[in-house]
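To start, the structure itself, in structure tokens.
All protein chains but one are shown in place.
This part shows chain A:
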Amino acid sequence: MSRPELQAPPEIYYGDTEAKKYTANTRIQQIQADMTYRALELLNLPPDEPKFLLDIGAGSGLSGEILDDEGHIWVGVDIAPSMLEVALERDVQGDLFLQDIGQGFGFRPGSFDGAVSISVIQWLLNAETSHPTSSPPHRLTRFFTTLYAALRNPSRAVLQFYPTSDDQIQLITSIAQKAGFGGGVVVDYPNSKKARKVFLCLYVGGGGGQQVPKGLEGDVADENAVKFEKRRERERRREKSGKRKNVKAKDWILKKKELYRQRGKEDVPRDSKYTGRKRRTVF
């Protein structure tokens, strides 16, 4: 299937059913959690200090819960009402706003100690109407300039997103730089098709001496992934075919005994109600 951002605008794509599905899916939960932890790592906040963070595209609060766990206070914005409804049902701690990030934020300058965004800004790359304010560059500019203003100096914003092409990365980083941000793109597991993750790691201030952190390399730590088990499938197939019967079944035993008697074998145990029963464990 084609990518979700090509199918419908986010507030429509994440309708009631999709929002519930998205939040209930344990695989998505796991991926979101991993990416949120990685984003927090890239944010490089001082340890054990509660900070005031902005979660862009907070959705149902999957990432916000992790911010809670880490002891931060956060504000979430999202454009999909259904997702926010799920967040309300889940009783998340942060303040939630129904807001289109492409229209810009109204926060006072220097409000936040950092910002995270998980799988969101690719949604800004589609024009919904032909109005000039709906063009991707305009929306991105508006988003990055107001985000830059809302962040404290020095601080960081880490935005994970799914680009379809290098041109998109180029467009997004150039607009972010024009808005005043330093930093760049961090790619985790660049050689893996599945685990590859792109993080836009942006700095506000900091004297320009900050290096963009390195992406993770090597093989993916795969211990949490579900391994493909052929055994299960094989067993299921055998059960379905129904050819093989259970060896210890009572009628099988009776049949064998009958056969032995016909052949004249001595000492064949007589049949009783106990035939084919399991012994008690204490025996």
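Things worth noting here:
FYI, a contact is a pair of C-beta atoms (placed from the backbone, for glycine too) under 8 Å apart; a residue touches a chain by one contact, two chains touch by 3 or more; residues count from 1.
Just so it is clear, contacts and distances are computed from a predicted model.
Missing chain, UniProt protein name: "Trm112p-domain-containing protein", from among "Anaphase-promoting complex subunit 2", "Alkylglycerone-phosphate synthase", "Transmembrane protein 203" or "Trm112p-domain-containing protein". Which of A:Gln7, A:Asn25 or A:Thr133 touches the hidden chain is settled by the complete complex: it is A:Thr133. Contact with the undisplayed chain is limited, among A:Ile56, A:Val75, A:Leu125 or A:Ile175, to A:Val75. Among A:Pro50, A:Pro154 or A:Pro269, the one in contact with the hidden chain is A:Pro50.
One chain is missing from the display, and on chain A it is touched by residues 49-52, 71, 73, 75, 77, 79, 81, 84-85, 88, 93-100, 103-108, 110-111, 129, 131, 133-134, 142, 146.
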